[in-house]
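With one protein chain removed, the remaining protein chains of the complex are shown where they sit.
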Amino acid sequence: MPPVAYWGEPIFEEEYSVELKSLTEQKSLLADLAPGKRTRLRRLLFEFGPGHGALMLLPIDQGIEHGPRDFFPNPASKDPDYQFRLAAEGGYSALACQIGMASKYYPDYAGQVPLILKVNGKTDIPSSAKAFSSCNASVEDAVRLGADAVGYTLYVGSPRQDEDLTQLRAVREDCDRYGMPLIVWSYPRGEAVEAKGGPNSFYAIDYAARLAMEMGADVVKLNMPKVNPETDKDAPAPYNEMQIDQAGAIQHCVESAGRALVVLSGGSKVDDDVVLNHCREIMQAGGSGVIFGRNVWQREWSDALEIVAQIKETLLSNVRRIP
Amino acid sequence: MPPVAYWGEPIFEEEYSVELKSLTEQKSLLADLAPGKRTRLRRLLFEFGPGHGALMLLPIDQGIEHGPRDFFPNPASKDPDYQFRLAAEGGYSALACQIGMASKYYPDYAGQVPLILKVNGKTDIPSSAKAFSSCNASVEDAVRLGADAVGYTLYVGSPRQDEDLTQLRAVREDCDRYGMPLIVWSYPRGEAVEAKGGPNSFYAIDYAARLAMEMGADVVKLNMPKVNPETDKDAPAPYNEMQIDQAGAIQHCVESAGRALVVLSGGSKVDDDVVLNHCREIMQAGGSGVIFGRNVWQREWSDALEIVAQIKETLLSNVRRIP
Amino acid sequence: MPPVAYWGEPIFEEEYSVELKSLTEQKSLLADLAPGKRTRLRRLLFEFGPGHGALMLLPIDQGIEHGPRDFFPNPASKDPDYQFRLAAEGGYSALACQIGMASKYYPDYAGQVPLILKVNGKTDIPSSAKAFSSCNASVEDAVRLGADAVGYTLYVGSPRQDEDLTQLRAVREDCDRYGMPLIVWSYPRGEAVEAKGGPNSFYAIDYAARLAMEMGADVVKLNMPKVNPETDKDAPAPYNEMQIDQAGAIQHCVESAGRALVVLSGGSKVDDDVVLNHCREIMQAGGSGVIFGRNVWQREWSDALEIVAQIKETLLSNVRRIP
Amino acid sequence: MPPVAYWGEPIFEEEYSVELKSLTEQKSLLADLAPGKRTRLRRLLFEFGPGHGALMLLPIDQGIEHGPRDFFPNPASKDPDYQFRLAAEGGYSALACQIGMASKYYPDYAGQVPLILKVNGKTDIPSSAKAFSSCNASVEDAVRLGADAVGYTLYVGSPRQDEDLTQLRAVREDCDRYGMPLIVWSYPRGEAVEAKGGPNSFYAIDYAARLAMEMGADVVKLNMPKVNPETDKDAPAPYNEMQIDQAGAIQHCVESAGRALVVLSGGSKVDDDVVLNHCREIMQAGGSGVIFGRNVWQREWSDALEIVAQIKETLLSNVRRIP
Partner (left out) sequence: MPPVAYWGEPIFEEEYSVELKSLTEQKSLLADLAPGKRTRLRRLLFEFGPGHGALMLLPIDQGIEHGPRDFFPNPASKDPDYQFRLAAEGGYSALACQIGMASKYYPDYAGQVPLILKVNGKTDIPSSAKAFSSCNASVEDAVRLGADAVGYTLYVGSPRQDEDLTQLRAVREDCDRYGMPLIVWSYPRGEAVEAKGGPNSFYAIDYAARLAMEMGADVVKLNMPKVNPETDKDAPAPYNEMQIDQAGAIQHCVESAGRALVVLSGGSKVDDDVVLNHCREIMQAGGSGVIFGRNVWQREWSDALEIVAQIKETLLSNVRRIP
C-alpha cells in the first residue's frame, strides 16, 4: 500500500516504491499550511476542477495586461461573462481576474467556480525595462468577495525588484493573516534579465521558481523554460554551458519551487498538440497543473469546451504527484 | 413585453426581441452594485438630467486642467457660479468639479443638481510625457459635501501608470466603503502612448475603456476614438491594420467597458452639428451619455441653454440601452 | 441703501448700484465658510489691522527663503523681535512666519497681533527648476500656537506639482478639520513655467490664482503680473497676443481667484511710490490687501512705522469690495 | 545690579550696562521653552560640564560619519568606552552618539554624564553632492535611554533639502511632544552650496544658522565660517563683496541663530592654540560653547584630560551671554 497523506490521499501515485530520501518527499505539500490556506487550496485541488490534486485555472487578466486586442480572434470573449461562464460550465478549478471583473461579473457565478483575485497588474504600453506591477486590490478585497486565493505578479530581476518584494511582503502578510493561499505569477523581466539570456531562459525561470517559493508563495505560476544555446551562453554558470532538454529543464524548475505547487502558464494561442503536450510535461515534471487563457477562450464556445475536456483528461492521466 | 430590470424598468428599449446571449445582456448594468452606489447613480440616471438612463454631465475642471484661458471666449464663464447655475437651470444630471469649487460654490446649489467631486487633477504646464494626476481631495470629502459620485483621472499607459493604479486603488476602496459611484476619466497619455498611435487612437481608447472597468470604475469617461490609418499603423495588431469606421470604433470601446457605463467627453469647442452627432454616436453605441464642458459654457447664457436643450433631446431620442 | 452681508456690513462700497448678475456678487465672500474659518478670518479682516475688510500682512519668512542676506540693509531686522514688534505696534492684520520663530518669538506678542503659521518653506540655494517646498510644520502646530491662519507655498507648474498638490491636500484637510483659514502663496515656478513666459507673466499668475482657489484656498497671495509682449508670446493663447494693461491683468487675476480673497505680495524693496501704487492697484482690482515684507522691515524703525501708516491709509481709501 | 532671568541667574555678565533694545536681549533665551526642554537643557548648561551656561560637548559619531580611520591616531579611542569615560571623568556637559553606542556603552555611564542621542547619520562613502542623512533612531529612543537632548544633522542647501526638512519636522514634533531639546548640526552641503562659495563660507554658515533656528532648533551646531574672498565672490550679495573678519563673521552667525544657542564644532585635529582660540571666539561672539571630538579624543588619556581642562577654563573665562 502506498504512503498516504494524513487526510488519507496517496502522495505519490507512481513512485511510492522509491526510497524516500527527505521529508519533502515523505510529506504532503500542504502539511505545513495554516488551516485557512489548506481549506481554500483543497477546494481548488479536490472539490472543483479535474480533482485529484490537478489544477486547471482560467486567467482573464489579458484585458489589462495586453488590452482588448486579445479578444478580436473570438469577439464573444470580449464580454467577461464569456470566461466566467466557461470557467463554471467547463469545470475549472478556479478563474483568476482583477477587482473590477470580480466585482461586476463574479457575483453571478459565486459558488459555482472558485475565484482567484489578482491583486496587481499593469498595461503593456510602457516599456518593461524596469517592470513593476502595482497593487490595485487587496487580500481583504479577496476575502470580501469570497475568493479562494490571491494572485500576485512578481517581476524577478527587474531593476525595481526591491519595490516588488516589499509590495509582495504586504500581500503575503495579509495572506498569512487571513489564511488565503498566495499564487505568485513569477516572471523574469527587465533589462538585466534580457542581458542574461532573456525572460524565458532556463536560468531565469529556474530562479523565478525559487524566489517565489522563498518569498512565501503557496503556488507558483511559471512560463515554460526554453533551452536556447544561442542566448543561454549569457546566463551565469552553470546554465551557460548546460546540456539539458526541455523536460529536464521544467523538472528542475518545479523542484526549485520546493513545497510550493507549480502551474504552467500558456501564452499566445498555439496548436492543440502543443497545448496538450505542455499539460503532459508540467504534470510529469511533478507540477500541479496549468493556467491557460488565450489558448482556451480565443476559441468559440463549443471548441473551447472541447479543448477544456482534453486538457482536463491530459492533466488527470499524467498526475505524478498529489499535493 | 420587453424584459425589465428587477426594479421594473425596461432594459433594452430597442432590442428586447433580440436573442439574449449572455448574462451581461439579460441583467441591468446596476444589478450587482452595492446599495449606496445604486442609490446615488439612480439619482443621476433617473431623477436629475434627461432621465431614462441618459447622463448629461457638466464638467468645470478646465480652470485647473488648462487654466483660465478657457474662460476668455465667454468672460461670464470665469465666475464658477455661471456653470453651477447652468447645471441647475439647464437640468443637468450632475456637475463635476474640484474641491475648492465644491466648497465655495456648490452650497448655493446643494440639492438642485447632483455633484461629482473630482478628486485628482493637474495643470497642463509641465510636460505630460510622464503624466500623473495626484489626488487633492478624498472620497470622504465627497461624502461630506453630499456628492453623488467621485471622479478620477487615470492616465492609461503613462510611465507612471503604476503609481496611478495604486492611487486609484485607494479611491476605489473608499468608494466601496462609502457606496460612492466611481467615474473614471480614462485617458491614454504619456510618451509610450504617443509612440503607439497617440492618445485618441482606437487602440488607446479601447484599452482605456477596458482598463477602467477592470480597475473598478462604475462609469467610464472616454474621448471619441479617431481612426487614422496614418498613425494607427504604430498600434499593436490587430489595430494597426483594422478596417473600421468611427461608429464601429466607439461601439467597440463601449463594449470594452463591459458593465461600466460610458460617457463621451467633448474637448474644445466645435460646431453644433458635431456636438449633436457625438451625442447620437455615443448613445447608439450603447453608451450612457455625454460630459461636454467648453462646448456648452463657452456660449452666452441663452445660447448655452439652447444647446443644452438640443443635447438633452438628442440623448433621449437615441437611448439604446437603459442601465 | 447698499446691499449688506447678513452680518450687517456693506458688500460693495462703490458699486452697490451696479446690476447684480451672479450669486458671487450678491453674497459675502465669507458666507459659505465654516464657523472656525470665519471666526478667525474676521479677526484679520475686521478686528486687527486696517479693518473694513482690508488685510495688511507682515511676512517674515525671508530668513529661510533667501537667508540672512535680506537683513543686512537694516541690521536691526535680523532680530526677529523687530518684525514681531513692528507687526504689533504697527497695527498689522497678522504676521506670517515659520514654526521656529512662532515658537520662540510669538509668545511675547500672543494676543497682540494674529499669527499666520507658514507650514512649508525652502532655501533658495538649490535650483528651482523642479521647485517643491516641503512641510516643516502642521495645522495642529498652528492650532496649538493660537494662530489664526495657515500659510502654504504652492509652486504652480513645477515638474513636482503632483507632490505639491498631494501635500497641499493634507494641509487643506487639516484646515477643514480645525476650521483654520488656508492662505496659499501661489507662485508659478519651475522649468516649464520659464518656457511659457516666466513666473510673473499674466498667464502664469492668472493660472496660479485659479488653481489656488480650486484647491481650496481661502486667501490667495499673488505676485503682481507683469505684461511683457517679449516673453508673453511664449504663453498659450489667448495670453500670447493679448492687449491688456497691468490694471486689467491684476483684475483678471483677482477674478480668477473667485471667492478666495487675494493679497498682493511685495518682493524686493522698491520706491515708496511703487509700494503705494501696488496697494491702490490691488484694492481697485477687488483684492483684499497686501503682504509686504522687505519693503517695510528693511527700513529703520521710524521709517518703517511711517510707510506702514501710508500703506494702511492707501488700503483703506481704496477698498472696493468688503468680503 | 545686572538684570537677571526670572529664575535668578544673570543674563549678561559683561554687558548689563548696555541699553537694552529688544525683548531678545531682555529675556533669558530659555524663557519660552517648554518645561521638559528647559529641565533637560539646564542639566547641560548648569549641572554638568563647565556650568555657568557654557556647553562642552563630546561627539563620538565619527565612526559612522568617517569610519574607523579617525581612531588610528590614538588606538585606544577605537573602543567607545574611551570616549564615554572621557566624557564622564572630563566633566563634560554631554556626550553625543548614535543609537548602537548609546545602547551598548551608555548604560555604564548613565547619570554620570548626560546623553545626546544623534538620530540621523550617514557614511562618507557615497558622494555628498545630494547629501541626505536619514534617521536611524527616534526621539522615543532618546526618552527611553534617559537622554537629555536629541541631535539631528540638517544639510542646508542640498538638492534633497526638501526631504530633510520633512524628516526634521517629525523629529521636531516628537521633541515638542516629549519636551526634548533639539540640537541641529546645521551643515551647508551639496552641489548647489559648492557653487556658491562652499560649505564653510560665511554666506553658507550664516544661512545654516538661521534656517536651523526657523525650523525649531533649540541649539545649533555650526562650523566656523571661513572668510575667503576668492570663493566668496560666488555667494549672493552682499556676501560676495563683504569686508568682514572672522570674529565678525561668527558673531553674525550666532545672531542669525536668534534665541537658539550656538555651539561650534571642531573638525579635524589642529594645534592647541587654534582649539583654544576657537573656544574664545565662539564665546565672545555670544555662543554657548563647543563640541570638539577628534581634537580631544585623538589624544592619549592624560593629554586628552589636559586639553579638556584648558577648553573648560577658556570657555568659562569668556562667557559673554548666559542663556
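Labels A, B, C and D are assigned to the chains in the order they are written; within every chain, residues are numbered from 1.
Basically, a residue touches a chain if its C-beta (ideal position, glycine included) is under 8 Å from a C-beta of that chain, and two chains touch if they have at least 3 such contacts.
Small disclaimer: the values here were computed from a predicted structure and weren't measured.
Shown chains touched by the hidden one, complex as a whole: A, D. Residue A:A217 is the one among A:L45, A:I116, A:A217 or A:I250 that touches the chain missing from this view.
Check A:T24, A:S127 or A:N228 against the missing chain and you find that the one touching it is A:T24.
The chain that is not drawn here is touched, among residues D:S138, D:Q246 or D:Q310, by D:S138. In the full complex, subunit D touches the omitted chain through residues 61, 63-64, 67-69, 72, 76, 78-82, 85, 97-101, 103-105, 107-108, 121-123, 125-127, 132-138, 141.
Counting the whole complex, the residues of subunit A in touch with the unshown chain are 21-24, 27, 32, 156-159, 161-163, 165-166, 168-169, 172-173, 188, 190, 192-193, 196, 203, 206-207, 209-217, 236-239, 252, 255-256, 258-260.
Keep in mind that, in the parts below, only the chains that are shown with their structure count from here on.
The set of chains in contact with subunit B as well as subunit D comprises C. The angle needed to superpose subunit C on subunit D by their Cα atoms is 70 degrees, rounded to the nearest 5.
Centre to centre, using the average C-alpha position, subunit B and subunit C are separated by 36 Å. If each chain is reduced to the centroid of its CA atoms, subunit A and subunit D end up 59 Å from each other. Shown for subunit A are the residues that touch two or more other chains, of which there are none. Taken as a graph of touching chains, this assembly is arranged as a line, each chain contacting the next along an open chain of partners.
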